[in-house]
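This report refers to the structure that appears directly beneath it.
Only a part of the assembly is drawn; its chains keep their places, and the rest are absent.
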Amino acid sequence: MRLGRVVGRVWSSAKTDQFEGVKFLLIQPVDAQGAAAGRSLVAVDAVGAGAGETVYWCRGREASYAMLPSEVGTDAAVVGIVDSVTTTGSG
Amino acid sequence: MRLGRVVGRVWSSAKTDQFEGVKFLLIQPVDAQGAAAGRSLVAVDAVGAGAGETVYWCRGREASYAMLPSEVGTDAAVVGIVDSVTTTGSG
């Protein structure tokens, strides 16, 4: 998974059937200090994340598993909200 | 998924059988502001997207799911057309 921040929403009416009723989040990947690190992406929301929250997201087939029992063929899903990140001195 | 813009079409007569009758779109990945962000790719069209439209596309095995019940073994598919993107101040 990668860390990310919820920076927006994506709205879409013309889409494949599997995405009916799905919430799309715009995610900015971030590093452990919260700085932007990489390109934004569109992920489905599996945990009820809100604007500005730091989350971790999953890609590939595992993203779809997070949506079960709904069958949503997505390649990216927000699967958790971060409480805190603790880093060690050796980083 | 990533955001992208439909910037062209790819035409091909010699191809694997699975791609018969499939429409190939040339996609330019873009960021939330619509600026180009990354290399263009060829995606199959699962939603009837047209030239210049902003879309979101999916990669990996999930791209093939978007084409069901047709069995199209693709690693990239346009799965939705974007109505709008709303971004928050914390982005």
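Lettered A and B in written order, each chain numbered from 1.
Keep this in mind: contacts are C-beta pairs under 8 Å (C-beta built on N, C-alpha and C of every residue); 3 or more make two chains touch, one makes a residue touch a chain.
Computed from a predicted structure; not experimentally measured.
Trainee: With 2 chains in place and all of them the same protein, how many does the whole complex in this file have?
Mentor: 5
By our rule, only the chains that are shown with their structure count from here on.
Trainee: Please report how far chain A has to rotate so that its Cα atoms sit on those of chain B, a copy of the same sequence, as a value between 0 and 180° in steps of 5.
Mentor: The rotation relating chain A to chain B comes to 70 degrees.
Trainee: List the centre-to-centre spacing of chain A and chain B in whole Å, with centres computed as mean CA coordinates.
Mentor: Each chain's C-alpha centroid was found; their separation is 19 Å.
Trainee: For chain B, which residues count as touching chain A in their complex?
Mentor: 1-3, 29, 31-32, 37-38, 46-48, 56, 58-63, 65-66, 79-88, 90-91
Trainee: Hey, which residues of chain A end up touching chain B in the complex?
Mentor: Of all residues in chain A, those touching chain B are 5-16, 18-19, 24, 26, 28, 39-43, 51-52, 59-61, 63-64, 73-76.
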